[in-house]
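What follows is a short report on a single structure.
With one protein chain held back, the other chains of the complex are shown just where they sit.
First chain written, first letter: the chains are A, B and C, and each begins at residue 1.
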Amino acid sequence: MSETDTRTTEETERARRPGRERGRDDGKFGPYGGQYVPEALMPAIEELADAYERYVLKNEDGFLDEFRERLADFGGRPTPLQRADRLSERYDTEVFLKREDLLHGGAHKLNNALGQVLLAQYMGKERIIAETGAGQHGTATAMAAAHLDMPCTIYMGERDINRQRPNVFRMKLNGSEVKPVTTGRGTLKEAISETMRDWAETVEDTHYVIGSIVGPHPFPVMVRDFQAVISEEAREQAIEKTGGLPTDVVACAGGGSNTMGAFADFVDDESVALHAVEAGGSTLDVDEEAGVAPNSASLYTGDEGVLHGARTKLLQDSDGQIMESHSISSGLDYAGVGPELAYLVDEGRVDPVAVDDDAALEGFHRLSNTEGIIPALETAHAFGFLEEHHEELGDRVVVNVSGRGDKDLDAAIEETDQRDVANAPDMSMFTGGI
Amino acid sequence: MSETDTRTTEETERARRPGRERGRDDGKFGPYGGQYVPEALMPAIEELADAYERYVLKNEDGFLDEFRERLADFGGRPTPLQRADRLSERYDTEVFLKREDLLHGGAHKLNNALGQVLLAQYMGKERIIAETGAGQHGTATAMAAAHLDMPCTIYMGERDINRQRPNVFRMKLNGSEVKPVTTGRGTLKEAISETMRDWAETVEDTHYVIGSIVGPHPFPVMVRDFQAVISEEAREQAIEKTGGLPTDVVACAGGGSNTMGAFADFVDDESVALHAVEAGGSTLDVDEEAGVAPNSASLYTGDEGVLHGARTKLLQDSDGQIMESHSISSGLDYAGVGPELAYLVDEGRVDPVAVDDDAALEGFHRLSNTEGIIPALETAHAFGFLEEHHEELGDRVVVNVSGRGDKDLDAAIEETDQRDVANAPDMSMFTGGI
Amino acid sequence: MANSEAIAAAFADGPAYVPYLVVGDPDYESSKAYVEALDRGGADVIELGLPFSEPIAEGSTIQDALVRALDAGMTPERFFSFAEELDVDAALVCMTYYNLIYQYGDETGPRPFVERAAAAGIQGLVVPDLPAEEADPLREACDELGLDLVFIVAPTTRADRLDRLMERVSGYVYVQARLGTTGARDDVSDQTTESLDRLREYDVPKAVGFGISAGDHAERIVAGGADGIIVGSALVDIVADGVAEDRPTAAVADRLEALSRELKRGAERGHRSRTEAVDSV
Partner (left out) sequence: MANSEAIAAAFADGPAYVPYLVVGDPDYESSKAYVEALDRGGADVIELGLPFSEPIAEGSTIQDALVRALDAGMTPERFFSFAEELDVDAALVCMTYYNLIYQYGDETGPRPFVERAAAAGIQGLVVPDLPAEEADPLREACDELGLDLVFIVAPTTRADRLDRLMERVSGYVYVQARLGTTGARDDVSDQTTESLDRLREYDVPKAVGFGISAGDHAERIVAGGADGIIVGSALVDIVADGVAEDRPTAAVADRLEALSRELKRGAERGHRSRTEAVDSV
């Protein structure tokens, strides 16, 4: 009994870390955040905000204890903080890797998916829905739903389905229904609309698991809190391994969930520089006429607007239409970004950087052949940053390895084929795909 | 200083656990084991036996400390022992999963590969070679070699290369050279011969990393010792979680490395039943005429003989020619098995069972859709066993999840398509492969 | 509260027929002919959809229409010219998403958009992704420039929120007939009656939308107490069908006009049966 009590208090304490108070009360981060959603969904997000308050912040019914336990046993937490010997030598600084690629499913995505599916269960919901672009969030959600025995439907654009068949298959193996979205251009944005549509009809018994720190309050704070375990562990591990805090933390940023997860508990450590690495795509220039930004650098080049339920930094044209973003990595290919990151960038606390496709691809090959870790193409951007900016960094750098690259083998072949990548192996036998 | 000393002693102690003494001195397990290798290799395996004695058994130069540390930081150990809620309910017994699928690379293989590559480094070797069939051992070795900055060549049959292209690509990404073997039928056996051939010419500066508890002494004991971390952890975790030892430990068996890894520290716990699940293939009958055994059940149906450097149980015809084995899972598709397992089966300590392709495939789907874990097809045999034999088991069963199934998606589609698998999802969109 | 006299007038005598079309679907000129057909068919208020690239509140029918209009080059600027060029009697309301309102013009914030809308003769706004809590800057601009700001009430809207919404609404309240996004349905939900009951005490016209596609729907809804009916997807379907079947603009316009007449008459029948019911008490 008393043991449970102590743990409960510990968990509640943990949830109350200072770096995590931002946005909790009203969903606002300076001018960013908010709840820009159709009226029909307002009750659902109010109910969710209430559940977040009770279960996540107050650990009601031992929610946090169960979450932590499942993250450990099912997810494989804690993930290691590994010293990267060869990169450390290359950059003449201590490089540490936070190994989220070792989490069940192969990316940080499960931290959030498991938290939300479990929360839905505590809320008495009976069904899970989610949207997915490249399929990473969809597979994480499908795993969590199977684990917790919740029926689950994943919406995915038809074009994305054809590009990401292994992930579609994994979701189906986990018992999820994958619904192809054929409206519009058949990609992530249509899948988001379709999921919203489903939710608008089914809010009463259904929870919508959003995949990053985006969307209306309480999603940004809730997803951040679920992902904050990354920095919570990394901070303790860094102190244990090196006797002190890191000088820098580096993470790629799409929606920004691995990013805020890696930053959260360091935000109040003013000595720690935080670098959010966005997809610079092929160029930072935009084609207003075509409504296309050949990058996904919304923190670095975007400006304020409202997208998918929140005010944040966006890639948009002068009318306010959202641009089609682009990146070699589909997980970073998003025109918005979490409102909290937008705020921290404006405050000067987070340093936004863009790394282009070429540098990311080189980062992909570099980590693979020097450290024996094949990173996700998203993650590879962080290693592109390291190569380009290591001289500006301090002497203890933590890089968040947000995911593994097994999902990206075909893309890596195609993209490497199109370029002259100095550090790529001879891949002639793979021309045309695996 | 004193801290290092304590750790060193701890590691040495650990290496000296009672269950692991078998075979250490002379490489013999009853009638099995030995060193049936060409004379040219004898000095190399004698040198290796000596290095094993010094570094692995005596922790010279802190080898074991470094090994443990790298297994933790690079590999992601310890892996969880997870309660499988829904299987526990289904079988009305507590089912626990030892999550080796969460190890870096996605299978238990890294425990061994990392140990051997590190040992090679301690021995002053400058080059690593290995053979691989399905590519699992090859990818693990390539990762370990990249991590430790050792040049590495992997031999792989040309036919296997064509069937396992993603794994070939992963090895190349990790900087290994993959040499196609075109002699004979272009599969694992020719790759083994070719690797032996390389080793016979290069023994002086090269270490051959064998992928399972097979081959001449000291490989079987050494690989077992590296893999024994599985049972070392599982035993402690089971006691911590349930207050006692499990009643049963279940693991699939190809060469038997995950098997002995999962069994090692339980062998002396007489109350714990140990089940080695072999690939029953399509049938246990053999076709002597064609030299084909449509299964890989060497423990269950094989008999004594000499293969690849050791005396063990084999699938062979009455002349002593080795049969072509078969299994839905390429990692179990091997005509021999580790000599230690052969001995423990003869002693009655290990219970050999065969599970056929159909039951393994159902096990694959069952774990995927009820627990949210897609297992390797090898591992799936253990879950086929659970379904068929759960009534004979005690009330606390540990199943070793030797690897994840991402590598098997294509095979799963093909094999599911050919059958009427009751618990498979609708996969019509995947007919013909991913 | 009412800022626009035209809108107030639309609801003043008898039930209001409030059709919706996407401006620029499938092209600028046809679209103008279609909107004018709605007017001829008896529209009291016309909701003009200004297409946004991420329309999270729409059903697939309207989403596809928005894509058609965007592909044909619709922009806020052209939308306003469109409104200015229209030759209609009905009051005009612009339905769009907040980001377009927020970004319009040189300074950020909603005011430039509202100014331009007012100048183009727009009488009101419906912004499906703008909840009452975030609406103050827009409401101020609307109040100042004489536009109504319409809010949507959903079946799930709870009592406390209802008050908050009704404090801020002006012109009319858009009563969402059922859960879900926009889209034509064949039945009329019980939720409609329930929603109308909840709103009875609030003194603002109640227009019911979501799923109305035929005269008898309209009749039943008005009979049930609605002050107006909002029809979107059923009309957009006619436009989509025209595109799919490559029908002449005039033919599509005729069908829009015909359905409008049917809906308007249904609403009037509903209204009569209600007044009769009241009279007979």
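Keep in mind that, in the parts below, a contact is a pair of C-beta atoms (placed from the backbone, for glycine too) under 8 Å apart; a residue touches a chain by one contact, two chains touch by 3 or more.
Treat the numbers as computed from the prediction; the structure is a model and nothing was measured.
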Open item on the list: I'd like to know which visible chains would be in contact with the absent chain if the whole complex were considered.
Closed with: B
Task: Residue among B:19, B:34 or B:384 touching the omitted chain - done: B:34
- [ ] Kindly state which of the options B:270, B:319, B:391 or B:420 is in contact with the chain not pictured.
- [x] B:319
Task: subunit B residues touching the omitted chain (full complex) - done: 34-40, 42-44, 46, 183-185, 189-190, 192-194, 196-197, 200-204, 291, 304-309, 314, 316, 318-322
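Definition applied: only the chains that are shown with their structure count from here on.
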Open item on the list: Taking the touch definition from the header, please name the shape of the chain graph: line, ring, star, complete or other.
Closed with: line
Task: Chain centroid nearest the full-protein CA centroid - done: A
- [ ] Find the chain most remote from subunit A, comparing centres computed as mean CA coordinates.
- [x] C
TODO: Determine the centre-to-centre distance between subunit A and subunit C, using the mean Cα coordinates as centres, and give it in whole Å.
DONE: 38
Open item on the list: Nearest whole angstrom, what separates the Cα centre of subunit A from the Cα centre of subunit B?
Closed with: 34
Task: Numbers and ranges of subunit C residues touching at least 2 other chains - done: none
